[in-house]
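Notes follow the structure.
Only one protein chain is missing; all other protein chains are in place.
Presenting subunit A:
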């Protein structure tokens, strides 16, 4: 589903058409298989239409592959902590499935949704990385992608942080501190609990939705087989009865086709949105983790500052010559602490906004998915009723012979 922006972002209007509203519209299309063997991959055409000044021209077309989208997502996640970054479709686990038409189409659709959500998010759409993604030539993109998705995907700073976390956890346990530092915000707790529970419920619903798709296919197959058998039986019986069987067989086979079609629709318009919902929730969990990190960082700095203060007072009392040094250190730490606090509070504020947005967006997404689902089911059932109903006059005619 392509979402054009709904609200203006208030950015400057193009001088060329003063009356037009600023817009940024993206579509992901035309999947094409490139390369050979193990290294084969799918490339997509990404078409950007915009009148925003930051962009080069009204229309730009670039070629991107899945890992480019991953790059974009990772960059946004790094830079916009607190924002719920739109999720991207998973890598395919099964090799065989990777190039099936259905999988490719599902992925294309999901990537299209991904980019459009970014383009319509008032914070994210201003991202430089987004601009790079939408406009950079393929070589630049490749360089960036390679750099990011190299073997050491985690930056050194992250690795240090992980070690620190482990360290502090161990020392906490040793010192008898029970829990890692966490916010004591009951509302936030509730929200976290909600998110975690929600994921479970959604995953189950999605599982059944997927099974339902399968059932449609199976029913279609059995109708096809049954139809063939009926036709053969009709040939054997002959006369009016034979014709009746043949007609039944024909209708049965026709319905089989309808069922396969509906299965596909169900997959794209119902099961996929549910899966998308699950991914979105998982993305929120990642943001929750980021917030926890920020909070912990802030707390640690606060602790460290307290210690430094005490130390500084001591030094001042003893009129040590280390006072100057200590003061400078203290000031630096204070600044760091301020920064950490600001970052954390930004995350908190963003999240508060985001959760409201998320709930509203999801209601719309899910509502649409439900609508399509119900429409599809109604349409299918009506086709079935029509097909069988058309047989009845013929059957009546047979029995009156």
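Criterion: a residue touches a chain if its C-beta (ideal position, glycine included) is under 8 Å from a C-beta of that chain, and two chains touch if they have at least 3 such contacts; residues count from 1.
Going forward, contacts and distances are computed from a predicted model.
For the chain of the complex excluded from view, the name given in UniProt is "Sorting nexin 2B" [choices: "Nuclear cap-binding protein subunit 1", "Replication protein A subunit", "Sorting nexin 2B" or "Protein Dr1 homolog isoform X1"]. Only one residue in the set A:38, A:101, A:317 or A:392 touches the chain that does not appear here, and it is A:392.
When you scan A:106, A:219 or A:286 for touch with the missing chain, the hit is A:219. Against the chain not shown here, subunit A presents residues 1-4, 190-191, 193-194, 197-198, 201-202, 204-205, 207-209, 211-212, 214-216, 218-219, 221-223, 225-226, 228-230, 232-233, 235-237, 239, 241, 244-245, 248, 356, 359-360, 362-364, 366-368, 370-375, 377-378, 381-382, 384-385, 388-389, 391-392, 395-396, 398-400.
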